[in-house]
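Mind having a look at this structure? Questions to follow.
As you look at this complex, bear in mind that one protein chain is not there, while each of the others sits in place.
Chain IDs A and B follow the sequence of writing; residue 1 opens each chain.
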Amino acid sequence: MSTSLEIEAEVVTSIVDQVWESLLGSGAPEWHPDLPADPAGLAAEVALRGDWNGSVRVSCDPTTADRLARTMLAVGPDHPLPEDDVHDALGEVANVVGGNVKGALGGDTSLGLPVVAVRTDGRTPVTRRAVAWHGAPVVVEVFGDGDSTPPPTGETTAS
Amino acid sequence: MTIAPDAFAYVRDLVHRESAIVLESGKEYLVESRLTPLARDAGARDVNDYVGSLRARTNPAAMKAVVEALTTNETSWFRDGDPFSALRTLVFPELARLRPNRSLRIWSAACSSGQEPYSVSMTVMDTPQLAGWRLEVVASDLSEEMVTRARAGRYSQLEVNRGLPATTLVKHFVREGAAWKVSPQVAAPVTFRQLNLVRPFPPMGRFDVVLLRNVLIYFDLATKRDILRRVRQVLAPDGFLFLGAAEMTMGVDDTWERVPAGRSSMYRIREECR
Partner (left out) sequence: MRALVVDDSRVMRKIVARTLIEEGFDVVEAGDGQEALDALATLTAAGEVPALACVDWNMPVMDGLSLVVEVRKQPAWRDVTLMMVTTESEHSQIVRALAAGAHEYLIKPFTAEGLREKLSLLGLLRAELDGAAW
């Protein structure tokens, strides 16, 4: 069986809340629905392959990504933070959200390693949630493979 | 603003007493950010002001809100460990000898979101001497909302990470969407009800074990005495009482004798008072 990812919005909401609590030490306040939430900048994406197929993507602008990383690492604004660490941090957020989406769906699906790149548009998510982080949106999107571009070029591990 | 050292120390001690969570230095920012909304709602000028007012006049509801704000409402499974080991290795084998009718009744009297009564149920299932016994766990809490949540038996990833051995998780829980749910076998013996300990208890019969953990702290001495007295009335004469890790009956009610149980302690009614 090989199905395109489908998941209820409230399951994703619950997952995002818990991930924020765990990695960022606080709740995930909603980004105001009337404000634009298509941040130009970075996107970290993990692919799901197997019984369920699609991906989970977390996007935000570069400054916000830097802030997220600093919070996760508990370092202050003056601490030197290489870009690799910022990408790593965003990737890990995508990894944990994606992993929990996979767990919620059940079945036999493997999770790819996070791929971090410049965010591109053009796909319609199955569900999305925008949360606010220091005045900017962080967008979590779940894509089914009916909508996706070819899988990101990350290695997938045997699982 | 920066939280004053003595205000931080007060909050740290309160949280440690109530939840076992340690707020080391470095967590001042966390305390400030979590308490600012509470301070604002209480009309205090700032967190220092708010903490000052808590220290000036004991306010159980406010203290509880402070602890909850800092412990993210997650309670642990098998909280403090030792009481549940004591149940499995000391209490249940003893009761297995003493009860010819092979049935046990247990009251979890401040059950919150349900981890405690379900932990009791799991402990019974894992005690060989109680195989085939009839078990009833009555679980109660002041909050109707908590009771409803507890009855559902569903827990998040964050919640099942709290004190639950992985082997216990896979044995006694099933996945349900993003959450974990206690298995039907664990849930079956447990019934939930709303109950205010300060009021007269509804008729509930006698219990072999009562867990009254981490709730007496919110009451003044006279109320503590009254609750303990009424709990004694619903406890079997040879039954067992468990309080929270930092709590004791000494200085409150001398009809109980303390029985060491690992690092924790349990209580029985003194022979002469039965």
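Basically, a contact is a pair of C-beta atoms (placed from the backbone, for glycine too) under 8 Å apart; a residue touches a chain by one contact, two chains touch by 3 or more.
Just so it is clear, the model here is predicted, and its values are computed rather than measured.
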{"item": "Chain not shown: contacting residue from B:Arg175, B:Arg206, B:Arg229 or B:Arg270", "value": "B:Arg175"}
{"item": "Touch with the omitted chain, as defined above, among A:Gln18, A:Ser55 or A:Thr127", "value": "A:Gln18"}
{"item": "Residue touching the undisplayed chain, where the options are B:Pro117, B:Gly163, B:Pro189 or B:Gly239", "value": "B:Gly163"}
{"item": "Hidden-chain contact residue, picked from the options A:Ala37, A:Leu111 or A:Ala130", "value": "A:Leu111"}
{"item": "In chain A, positions touching the absent partner", "value": "18-19, 21-23, 69, 72-74, 84-85, 88-89, 91-92, 95-96, 98-100, 102-103, 106, 110-111, 113, 155, 157-159"}
{"item": "Residues belonging to chain B that touch the chain removed from view", "value": "20-22, 24, 71-72, 74, 76, 80-81, 157-158, 160-163, 165-167, 169-170, 173-175, 245, 263"}
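Please note the rule applied: only the chains that are shown with their structure count from here on.
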{"item": "Chain A and chain B: spacing of chain centres that average the CA atoms, whole Å", "value": "36"}
{"item": "Chain A-facing residues of chain B, complex", "value": "30, 33, 72, 156-158, 175, 177-179"}
{"item": "Chain A - residues contacting chain B, complex", "value": "8, 11, 14-15, 18, 21-22, 25-26, 100, 103-104, 106"}
